[in-house]
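Of the protein chains in this complex, one is absent; all others appear in place.
Let's turn to subunit A:
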Amino acid sequence: MAQRKTNGSKLFMMVLYMVAACSAIPISDLLDRASQRSDTLHSLSTTLTQDLDSHFPPMGRVITPRPSMCHTSSLHTPIDKEQALQVSEADLLSLVRSLLQAWRDPLVILSTSANTLPHPAQNSISTKVQELLEHTKSLGDGLDILSGKFGPAAQSISSLPYRGGNDISQDRISRLTNFHFLMSCFRRDSHKIDSFLKVLRCRAAKLQPEMC
C-alpha cells in the first residue's frame, strides 16, 4: 500500500506538472484527488489514535498535555464554518501547505520512536506512522505544485517548527503519553487539511455540483 501511495503520489505530481504545463486537467479534479488523499490521511491518523487509546495508561490521561500545546496551534485557522468559508482559496491552500510542512519532521520522529514504542500494537502503529509519513510528503509535494495555480498567496507557508526535540521521552509512560499527544495533534491537523481541501474542491467545482 505504501508503494501504491508512492506511485500514486508520483502520478499525482506528474499530473500536476502536466497541469502546470498544459492546464488540461481542471483544478477541480486535482483538488478532488488531493482531498481524497487527505481523507485517507485523516482516516489513518484516526485509526492510529484509536489503536493508541486501546492501551493508554490511565495515568497518561492526567498528564496529557493539552491540544493547545501542539506545535501547530500557533497557526491561526478558522474555528467555525463562517470563518472557514470566508477564507480565500489561496489562504486555505497556504494553511494546508503550512500544516503539511509543519508535520514533516515530527512524523519522522514519530516513525522512529514507533519502532520502539512500548505498546502491544506497536507493529501496526509503526506501519501506519510510516504510511502517514509517505502520504503527508506526497500530498505536500502535490500541493506545492498546485499552489502555483492559486496565486502568490498560496505560496507563503507559515513556519511551524517542531520543538519537541529529536526524540520523545525516555521512560515508558512519557513516551506513550508524548506519542499519544503528538498523534492527537496530527489527527486534528489532518482533519483541518482535509476540510480545507474539500472546501476548496467544492469551490472549484462550480460546474459540477455533484462533487460537493
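Here, a residue touches a chain if its C-beta (ideal position, glycine included) is under 8 Å from a C-beta of that chain, and two chains touch if they have at least 3 such contacts; residues count from 1.
Criterion: contacts and distances are computed from a predicted model.
K.L.:
Which of the following names does UniProt give to the chain that is not shown: "Trafficking protein particle complex subunit 2-like protein", "Eukaryotic translation initiation factor 3 subunit B", "Prolactin receptor" or "Exosome complex component RRP40"?
P.N.:
"Prolactin receptor"
K.L.:
Would you indicate which residue among A:A84, A:V108, A:A121 or A:I145 is in contact with the undisplayed chain?
P.N.:
Once the missing chain is taken into account, the touching residue is A:A84.
K.L.:
State which residues belonging to subunit A touch the missing partner chain.
P.N.:
39, 42-43, 46, 66-68, 77, 79-81, 84-85, 188, 191-192, 194-195, 198-203, 209-212
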